[in-house]
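The other protein chains are all here in position, but one chain of the complex has been omitted.
The letters A, B and C name the chains in turn, as written, and every chain counts its residues from 1.
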Amino acid sequence: MSDQLKIADKTFTSRLFTGTGKFATGEEMFHALQASGSELVTVALRRIDIDGQEDDILKWLKKGNFNLLPNTSGARNAKEAVFAATLAREALGTNWLKLEIHPDPKYLMPDPIETLKAAEELVKAGFVVLPYIHADPVLCKRLEEVGCAAVMPLGSPIGSNKGLRTRDFLEIIIEQSNVPVIVDAGIGAPSQAAEAMELGAAAVLVNTAMAVAGDTKAMGKAFGMAVEAGRMAHLAKLAPVSNAAHASSPLLSFLNDL
Amino acid sequence: MSDQLKIADKTFTSRLFTGTGKFATGEEMFHALQASGSELVTVALRRIDIDGQEDDILKWLKKGNFNLLPNTSGARNAKEAVFAATLAREALGTNWLKLEIHPDPKYLMPDPIETLKAAEELVKAGFVVLPYIHADPVLCKRLEEVGCAAVMPLGSPIGSNKGLRTRDFLEIIIEQSNVPVIVDAGIGAPSQAAEAMELGAAAVLVNTAMAVAGDTKAMGKAFGMAVEAGRMAHLAKLAPVSNAAHASSPLLSFLNDL
Amino acid sequence: MSDQLKIADKTFTSRLFTGTGKFATGEEMFHALQASGSELVTVALRRIDIDGQEDDILKWLKKGNFNLLPNTSGARNAKEAVFAATLAREALGTNWLKLEIHPDPKYLMPDPIETLKAAEELVKAGFVVLPYIHADPVLCKRLEEVGCAAVMPLGSPIGSNKGLRTRDFLEIIIEQSNVPVIVDAGIGAPSQAAEAMELGAAAVLVNTAMAVAGDTKAMGKAFGMAVEAGRMAHLAKLAPVSNAAHASSPLLSFLNDL
Partner (left out) sequence: MSDQLKIADKTFTSRLFTGTGKFATGEEMFHALQASGSELVTVALRRIDIDGQEDDILKWLKKGNFNLLPNTSGARNAKEAVFAATLAREALGTNWLKLEIHPDPKYLMPDPIETLKAAEELVKAGFVVLPYIHADPVLCKRLEEVGCAAVMPLGSPIGSNKGLRTRDFLEIIIEQSNVPVIVDAGIGAPSQAAEAMELGAAAVLVNTAMAVAGDTKAMGKAFGMAVEAGRMAHLAKLAPVSNAAHASSPLLSFLNDL
């Protein structure tokens, strides 16, 4: 099938990217991710084996056929993010990076200024940079211009499960972007993942909604199917929203004749 | 798999019910419905072969393995609906009926009074009645009490593709109903079908959004998958919506230590 | 000023109708209602002095210049509602009636069938009937046809403060109605009252949002102003919603010239 997603040097069949936080155990995580069909999994730097201590999460991730996407979650500025990125590249042997800079400890909102600064530096240093950012159309263009491989605007606050509260802005971003747009953060249900894909997102990233579901494995599978359904619907072109009902009354003439 | 939907004497694996209106040709309809996996297809009375003239839609429907659900679309009151139902039963050899009564030619809004009246009469006459109605919790209970096999509240005006504008009321209906709740009308995208299933709907009915899509067959398949994903998510229990972000900052202590 | 609301034999300057439930004291209620400018106040039958015992609420209401609108809150069917109405007329000396029938004790959703039945009977008995109902366009037309003086569709479940969740259907009701449409139930903030008025509602009824506010008197005044602002905006015709920004860039040519 030709509908594959290409980012930098990698090609993906699944457009569902996933995170590894908040699962009860590494094993539960592994089965949920496997069921979801995800091929790109983000992992926080602290998971990475620096001191030779094998982390449970990493151990499980290696059992699957996942591409790892280290992230800089917890970094409060560009300097910290660049430092974390360098460590991650060395430890995991990948130059892919999900760039996250959020000085705000309560809502974990991303910092546009530091993110652009770090992105520019990291691209120059040879990283494939996927920045997590606010759904800000101009910022997305600027990140594209400095060489980011994709942009990852948020749907709603991380962990909120509120869905696409930024929908009006995601539409503008998707319309204007020349790099893949991956909706990240806030996706709380498969229907919301499907909605992002219907809008034309290239992919979505899901974590909390899968990790804290009642049945994480079934939820992983549900997200995988929903993303595929949403993508298919986007390609098949949705019917427009209308204010008028269809005025056909097929039975009327029939009944009138009797 | 044990998650089957039972209505009266029939059991369904697919929870996607479909309509036959607005497709460009019978053949296109046939392929879209096949791709969707739908096992219950509603058809307007005028399609039914009364004079021995084989309708194109019906001819194609017979090629598939669909259960037919004749509807009374176009009926303006209980009397017309009962008359149409009787004709349909005879012509199609099924006592299943989607009861639709809409005196309003512009928005095709259902009539609660005439619908209840007709439902009561048709149940007594041995029909398996699935009434199309407003998302009115009390009306749904009353239709259940007179013996309807399911209730079919609307998501938004027919043909509008606006999705679940009645969501707050659908939640109450689903909470209170002892018969399957099938969300009918207004579902304009697979994501919206998934959302209905996530809420706990037993099934959804989709027509316009499939029939007027750019690629009806692919859209049929997308709806089929989305309904399955939404059902799976409902059973797996969704994570709750939250106003606070998760306060984890995995990298912080790590960076602070350096 | 000529923009007055006429219902049956009465004329109103204020389009904010109010309820009397849930206030901490009769005195607090009195001051909030006075501040709101409301001229029509609904009161439950149990408040009505039948045994000669003066209720605190009623005592305070009599100090103001309010028209009283007895309601049948608590009635579970047409028979109970008609009985309550008759008592209320006698006790309060008014044939005006807010008809409420809600068999469901949890969400207090109105019953369309019993409400229509009672409305018809009460109109014949000389009452000025204002029925509280679901935002069901066909039901509204039927209530109009049996002679109701106005219709009172709900915005969202009573006491929920969720605002106009039924907006799509309120628009249809307002478009089709020949009697005043008064949005009742669920209005939780002055902005939502204004929104109803902007849509073309003839009036709104507010209770919970005023009665449980931090400062009930100030909230009463705020609702009064918001209703007036919404009505004014409706008459002044709102600008349409648009997907495109205005493309004017006033400074550009200027800067280009420098």
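Note that in this section a contact is a pair of C-beta atoms (placed from the backbone, for glycine too) under 8 Å apart; a residue touches a chain by one contact, two chains touch by 3 or more.
Worth saying up front: this structure is predicted, and the values here are computed from it rather than measured.
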Neighbouring displayed chains - absent chain, whole complex: A, C
Omitted-chain contact residue, chosen from A:15, A:98 or A:142: A:142
Of C:8, C:125 or C:213, the one touching the omitted chain in the full complex: C:213
Residue of C:112, C:159 or C:180 touching the missing chain in the full complex: C:159
Where the unshown chain meets chain C, residue by residue: 21-22, 44-46, 72-76, 80, 83-84, 102, 105-108, 157-162, 188-192, 194-195, 197-198, 208-209, 212-216, 218-219, 221-226, 228-230, 232-233, 235-252, 254-255, 258
Residues in chain A touching the chain absent from view: 102-104, 107, 109-113, 116, 134, 136-139, 141-142, 156-157, 160, 162, 165-169, 172, 176
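Here is the rule we go by: only the chains that are shown with their structure count from here on.
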Overall pattern in which the protein chains touch one another (line/ring/star/complete/other): line
Central chain (by mean CA position): B
Centre-of-Cα separation between chain C and chain B, whole angstrom: 33
Between chain C and chain A, distance of the C-alpha-averaged centres to the nearest whole Å: 45
Chain C, residues touching no fewer than two other chains: none
